[in-house]
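Every protein chain of the complex appears in place save one, which is left out.
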Amino acid sequence: MRQPIIGVIGAASVAAAGYETGRQVGRLIAEANAVLVCGGLGGIMEAACRGACEAGGQTLGLLPGPDAVAANPWVTLPLPTNLGHARNVIIAHTAQALIAVEGEYGTLSEMAIGLKLGKPVVALDSWPDLPGVIYATNPAEAVERALGGIGMGG
Amino acid sequence: MRQPIIGVIGAASVAAAGYETGRQVGRLIAEANAVLVCGGLGGIMEAACRGACEAGGQTLGLLPGPDAVAANPWVTLPLPTNLGHARNVIIAHTAQALIAVEGEYGTLSEMAIGLKLGKPVVALDSWPDLPGVIYATNPAEAVERALGGIGMGG
Amino acid sequence: MRQPIIGVIGAASVAAAGYETGRQVGRLIAEANAVLVCGGLGGIMEAACRGACEAGGQTLGLLPGPDAVAANPWVTLPLPTNLGHARNVIIAHTAQALIAVEGEYGTLSEMAIGLKLGKPVVALDSWPDLPGVIYATNPAEAVERALGGIGMGG
Partner (left out) sequence: MRQPIIGVIGAASVAAAGYETGRQVGRLIAEANAVLVCGGLGGIMEAACRGACEAGGQTLGLLPGPDAVAANPWVTLPLPTNLGHARNVIIAHTAQALIAVEGEYGTLSEMAIGLKLGKPVVALDSWPDLPGVIYATNPAEAVERALGGIGMGG
């Protein structure tokens, strides 16, 4: 049986608190035996990949450029798409649920695509007041709600 | 010299009032001698293409599927991308400014990509309270603000 | 009624003879009242756009990068896709028939996609011996065969 795939989205730059949040989200995804998919760059993406790796998990990085070398060190499987922002749409199709941590316009765009596709979209310290988004207050709740949204909740 | 290219985004289903708004936006874009680019389907996209055609303008339809036959009748140049929602990103790159009329998650996603790319994004009866969006109250103001945002204002 | 859209594919670098061939192909496409679509860069793409423009035609340039500024001067409607080589697939979907002039691996890739999609693919001084390709010996024959392949032949 295939492992579930959970997407983590968020900006490429992040302060220390956000980094720690992303790392915990990644760790909890791996501990739930799910694969993490993200945009493969720095900031929240790196934090989440790092957390997942530290818990022995696997991380798919769908990179905007043509070269795997741009992946953060905790991407275990880099996929250079060379599609720029269009790679966000692949993340939304690939992930069974999305967790947004903080984030700017790119994250908002991805949340909207996830909602359009009918995926569970969980937000943590991210864009407020979006109809359809599941708002969580901490990493454990975020991962629980994402897994619950795809029928994997404990 | 090339004509400016203005994007119109909005949902594929629309009530009569929204259709008329979209049609006026399209007409004003054509009257300003700009080319309209959109997703090529029905609803706001059709309304805007129709308005542009009725004013003698040209309309590019970047379609989600593989076949030009899906274009609304007022698309003068259909481009079937077969990229699904990823075609939205091409619209955001192609348009020098975007005008959102009403719209749902797909439109929100496209507004966010436009903002991410630093394009002027004008909203008319669309998603409220987005930082960076230019809010207009009628078609004339929307088109004026879009053209003004790319240095073409009267 | 919409104008037919004919694709011209070929490498971004070209010698003088190939440039003249591309230019004639472009001119004949425009004289047949068809729109030209291409990758928007230099070499064969520029030659064909130039020929089409000189005959009063319209040229769509589906660019690999994010910025219209990369288009050759004879692209009347630049569409920056930011999709790299994946933009070739959009050209194959958009064109009703493809004409390859000379060309390298990128052109071969595009010819193959065109054949896969069931489009007429005409070759002029290009990759030899491909099953399904229509081989022409001069620009007039190439454009005639392309138009004939979509039911527009004189």
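Here the chain labels run A, B and C in written order, and each chain numbers its own residues starting at 1.
What we mean here is this: a contact is a pair of C-beta atoms (placed from the backbone, for glycine too) under 8 Å apart; a residue touches a chain by one contact, two chains touch by 3 or more.
The shown structure was predicted, so the numbers you read here are calculated from the model rather than taken from an experiment.
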- Message: Touch as defined at the start, partner being the missing chain; which of C:G42, C:G84 or C:G148 qualifies?
- Response: C:G84
- Message: For a quick check of understanding: of B:I9, B:L62 or B:A86, which residue touches the chain that isn't displayed?
- Response: B:A86
- Item | Which residue of A:A11, A:C38 or A:L60 touches the chain not shown here | A:L60
- Over the whole complex, note the residues of chain B touching the chain we left out. 66, 82-86
- In the full complex, chain C touches the hidden chain through residues 83-86, 88-90, 92, 104-106, 108-110, 112-113, 115-117, 129, 132
- Against the hidden chain, chain A presents residues 2, 5, 35, 37, 60, 62, 66, 68, 76-83, 89-90, 93-94, 117
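Methods note: only the chains that are shown with their structure count from here on.
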- Same or different for chain A and chain B, where same means more than half of the interface numbers show up on both copies? same
- Query: How many degrees of rotation bring the Cα atoms of chain B onto the matching Cα atoms of chain C, given to the nearest 5?
  - Reply: 180
- Indicate the whole-number Å distance between the mean C-alpha point of chain A and the mean C-alpha point of chain C. 40
- Note on the structure: Rounded to the nearest Å, the gap between Cα centres of chain A and chain B is 30
- Check each residue of chain B and list the ones that touch at least two other chains. 83, 89-90, 117
